[in-house]
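A protein chain is absent from this complex, but the other protein chains hold their places.
Right after this comes subunit A.
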């Protein structure tokens, strides 16, 4: 039997508690700073409300004439050439690029999560709660995302598509 009478080691236990604690504090300080910076006020030009449902998203642009629409995934058997399976939707969410946008995200039924990885955004859609997030798309294009909180059988079939368009085209779209 090796070390049968080895009962404690105060020195080593102190070292392997204190050193990791110092390392964790060194990681935490910049991390907490960034966390607070994320919530800075940035005077958004536009507020969009996103509501998660089973199993689609709906968007409201209530700053302008109460525009509201649902966004359903295009079923695989209705895809046209060039469309992405399980990612493309019937009504995309247009936003102007290079403009600060406020997103208010909630859910109508169960937990969902609104995530678009290429824009670095993910926010839970919680029923009875309004979660705020900010969005600034610095380049035009089409950005895809998917629901990121298990919400039933259609969880994998409620994608998100954002179109970052020019300001003038966005204003034209609003008037439709």
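Keep in mind that, in the parts below, a residue touches a chain if its C-beta (ideal position, glycine included) is under 8 Å from a C-beta of that chain, and two chains touch if they have at least 3 such contacts; residues count from 1.
Heads up, the rule we're going with is that contacts and distances are computed from a predicted model.
Novice: Which protein name, taken from UniProt, belongs to the chain you can't see among "Aminotransferase class I/classII large domain-containing protein", "LRC58 protein", "Translation initiation factor eIF2B subunit alpha" or "Cytochrome c oxidase subunit 6C"?
Specialist: "Cytochrome c oxidase subunit 6C"
Novice: If you put the missing chain back, which residues of subunit A would it touch?
Specialist: Per the touch rule, subunit A residues meeting the hidden chain are 12, 91-92, 94, 97-98, 138-142, 163, 165-166, 169-170, 172-173.
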